[in-house]
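One protein chain is absent from this view; the other protein chains keep their places.
Chain lettering (A, B and C) follows the sequence in which the chains are written, and residue indices restart at 1 in each chain.
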Amino acid sequence: MNAVLQATIEFLKLYWAPLFCGVVIVAVLPIIVGYIVLVERKVMADMQARLGPMRVGPHGLLQPIADAVKLLIKEDIIPDNADKLVFWLAPVLSVGAGLLAIAGLAIGPAFQIAPNINIGILFVVGISAMGIFGIVLGGWASNSHYSLMGALRSSAQLVSYETAAGMALVSGLLFAGSLNITAIVEAQRTQGIWFGMLAPVALFIYGVASIAETNRAPFDLPEAESELVAGYMTEFSGFRWSLYFLAEYANMIVVASVATTLFLGGWLRPFSEVHWLNFLDFAPALLTIAIAVYCVMRAPKQPVRVQQLFMLAVAGFCFVVALVLAAPVLLPFLKPSLAAAVQPYYAGIHGGFWFLFKVSVYVYCFMWLRFTVPRYRFDQLMRLGWHFLIPLSIINILVVGVAMIAGEYFHLHGWAMLLVTTPAAIIALVAALAILAADSGRKERDRAAAAPEFYAR
Amino acid sequence: MLDNVLFYFFAGLAVASAVLTVTRRNAVHSAIFLITTLLATAGIFLQLRAEFLFIVQIILYVGGIMVLFVFVIMLVNLDVAVRQIQFARQKWVALVVALALAAQVGLMFWSSGKMPGQGLPVQTAVAADKLLPNSEELAASLFKSYLLPFEIASVLLLVAMIGAVVMAKKRT
Amino acid sequence: MGESKPGNRERAVGYFRFEEETALNIEATSEHTILGADELIINMGPQHPSTHGVLRVKLKLDGERVIGSECIIGYLHRGVEKIAESRTYQQFAPYVDRMDYVAAVSNGLGYCEAIEKLLVVEAPPRARVIRTILTELQRIASHLLWLGTHALDIGALTPLFYCMREREEILKIFEKYCGARLTTHAFRIGGLQYEAYDTLEKDTERFCKDFEARIAEYEELLTQNRIWVGRTRGIGILTAEDAIAFGVTGPVLRASGVKWDIRKAAPYAAYDQYKFEIPVGTTGDTYDRYIVRMEEMRQSRLICLQAIENIPAGPILAKVGKVLKPPPGEVYHAIEAPKGELGYYVVSDGTVQPYRVRIRPPSFINLQAFDRMVRGHLVADVVAIIGTIDIVLGEVDR
Partner (left out) sequence: MADEPKEQKPSSVPAGDKPAGSPSPASTPAAKPADSAAPAAPPRAAAPPAPKPPVVLQTPLNNELVTRLRGKFGAAILEAMEDRKQAIVTVECARLAEIALHLRDEGKFDMLSDLTAVDWPKREKRFDIILNLYSFAKNERLRVKAHAADGEKVPSVVGVWIAANWLEREVFDMFGIVFSGHPDLKRILLPDEWQGYPLRKDYDILQQDTAWVKANLGIESGQ
């Protein structure tokens, strides 16, 4: 027994920092997700000519908390004929996979729970894909037709799009030459160019496939409310339902982070090797200052005194944050001796800012798409996956590989690689158009063949 | 010490859920325990610092094959399986096979020096922080030393795939 | 390690031991199979987000493909026709607003004109023009609601809110005119109860002017959208012959290529004075119905613009007296409601109460074609097809 205790202590000594980070993530993620939902609702409202949540807190800022409380105190219903064990397990699996995957991510050079795993990106992708079991088993355990159909759709969809996403990742990884997340970002820094520019087609494929993997519109068929009520979540309520919800958004963060890491330069700021753009380092500080100024300006216009104070408090907080953010840049002028000491923190904070910024942009695109386009039908979704994305991703790997060899042959590096990768991307696009044309031809023929069968009676 | 605890944890989990995989009547429950087994095995791989194998096990077996398994299980009629007699007549065959396997393992231990691990060709492990990244190692061996077998295997898989497609097409 | 514990939480059925033959028999009666030849019966509604009310559809599925369907209706039956027999002619008028409650003005117009025909009176020209304006606005409102919910069914979230925004403008005009927004009871037998309010023309004109750009906005979101086209083209095809045999009317019929609109075929109100086109489709699929309705909104807008140009002066109510006692006889009067032919068959026995009022509800009859349209399609198409028929359950069930 003593030995076990000792082992535990030894373990804790070694790994207290990642453990701490893990606990922080588990504790903070629900809040972050809550606010992503709020942002989503606000963005949606803005696109739909309305205001969105406005009642709880100023501009609905406390809405997520109210929602969370509501969900927690809701009655927990388990259908009579449900498979209780699996019904209990499924949401946990779903959210567990999502949270575990986040452990492998690097949010800035300094913040990574499981640093330097040499299979980094594969770990994230593989673990997050396990979340599907939560959906499939949850749908099955509910013992309802809608849920089961949602579950089946979900598994078929994931298996199909996982392939395309994986292949898209491969063409990105070809440039990186490593699976390690830090190494991938470093490769983008040394080459001075994001892999998204070198392999735009791969970025596109990953973008589409990642929407499908996270079951977001227009690929939200497993939970399509107009057809399957809520798909696999139909029978879940209260806290279990919110776990699913949490998992969905955690997955969204994961795929956005993977895309950011591999294709969008991770925590690097845009053009990190171009020195005359160094002023971009001020961006985080400037942004917070802008928010602060806005708050100060708006404060007098608030009708209630509490709101005015709140606005001013936010402004003050933002100013402090801005000072902290700008400190590394300002300190060398004030006290040069301190500059070296804060350098790592500086890199960490700024890396984190840029990483989160890119992830936010990516997630925003998800939302944008969701409010703009209608939903695919299931067979169309499958056709898009198997007939278009997978062939395209295979072709893309091929042409990217050829481009890399050509690049090596001509000793191209960094931006010069565009000379070979752009033609490669164009070839892939032409191939894509050809695939589309062939596919629509086949679709016509299918319809012509199927029509008499359907409509004759 | 920590290693030992982890190993026994994973190994015990793997064995226990493997047993449950066989004994559960409900096919979905069986599948869940099979997943647990696979994950526990993956855990052991990770302990052996075979990260690549670990993640391949998870992506391929858990994330790919088991999803299809569960998919198919849900499509077929489960109630029938639940009500059928649990162990069919093959149990004697199974017993014989199991005994034969056990005998084989025993023979291996016996011929190698009677004690577990004693006579087996175990190399002394390199210190964990000095290990080469094994995905690179694996890639090198697959695409350099064993290129031909690898290609043959891939052709085989391709044949299987085309065969599956052809069979599926014939039905319609 | 909770999972590995050999639990005793097996479902009760797991402990039964059946003989093998019993097990085989169970297979034959199973309902759970999706792949095999067995059919899956799935029940949509009456509480389902996209059955537009309390429609209940039983679907027989092979996998996700529909091989048969049955609509079960009547959840909203209120016996309107029975009520009519114990009300006077005027008293019954507000009831018709409750049938197609998203197009109450059209319902009222049909009823009032039917009774006027029965009385052999005619509404004065001014009343007829104002009726036309309001009815066409109502048509736009009804189509807007259809567009929003239909798009929502297919997964486009945003058009709904845009449509509601415009519909709100129309409802405001109604509110200003008669004080009610939804179940307006805007017209009276013999003409109008209220004189048009001062800015009716101006409001209508402003709405029509704005609406042109707005409708282009919706089209931008949907018409050329690959997913939208993929989801609607070739879905729920109803040929012209089928449509006629099913008695389908309105935009659904026109989308099948039959150029028939009661506003042209038997003009009522003031439609004979205005120029407008009847949009028709070619294939009769969901996409065509969408295009037809979009075009209809444009045409309605044109009618409104023409009508406000010249609203004749004069009385708004014909001399019908306080007590209506139509001479014995019967009459059938149909108007082109937003959903199709809305007909009133009224029998009078010379008393103050109608002897029989039969309402021909367009949704009810259009819904009959649902089974024909849905066969061979996927579950996802079912909601698209329910949406495209544009039913209002208040009218289906009456």
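We adopt the following convention: a residue touches a chain if its C-beta (ideal position, glycine included) is under 8 Å from a C-beta of that chain, and two chains touch if they have at least 3 such contacts.
All figures in this text were calculated on a predicted structure; none of them were measured in a lab.
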For the chain not depicted, the shown chains it touches: C
Contact residue for the chain not shown (choose from C:Met44, C:Ala270, C:Met294 or C:Ala334): C:Ala334
Contact with the hidden chain (one of C:Arg254, C:Lys339 or C:Arg360): C:Arg360
Subunit C residues touching the omitted chain (full complex): 73-74, 77, 79, 81-82, 85, 117-118, 120, 244-249, 258, 260, 265-266, 327-332, 334, 341, 343, 345, 347-351, 353, 355-356, 358, 360, 364-365, 367-368, 397-398
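Definition applied: only the chains that are shown with their structure count from here on.
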Chain centroid nearest the full-protein CA centroid: A
Gap in Å, rounded to a whole number, between the CA centres of subunit C and subunit A: 42
Where subunit B and subunit C are represented by their mean Cα positions, the distance between them in whole Å: 59
Per-residue overlap in subunit B, given as positions that touch at least 2 other chains: 26, 32, 74-75
Junction residues of subunit A, two or more chains touched: 83, 85, 89, 152
Touching residues (chain side subunit C, partner subunit A) in the complex: 3, 7, 9, 11, 34, 40, 42, 48-50, 64, 151-158, 160-162, 165, 221-222, 225, 227-228, 230-231, 234, 237, 239, 372, 375-383
Touch list for subunit A against partner subunit C, complex: 44, 47-50, 83-85, 89, 145-146, 149, 152, 217-218, 220-221, 224-229, 370-380, 447, 450, 453-455, 457
Subunit B contact footprint on subunit A (complex, rising order): 3-4, 6-8, 10-11, 83, 85-86, 89, 117-119, 122-123, 125-127, 129-130, 132-133, 136-137, 140-141, 148, 151-152, 155-156, 158-159, 162, 178-180
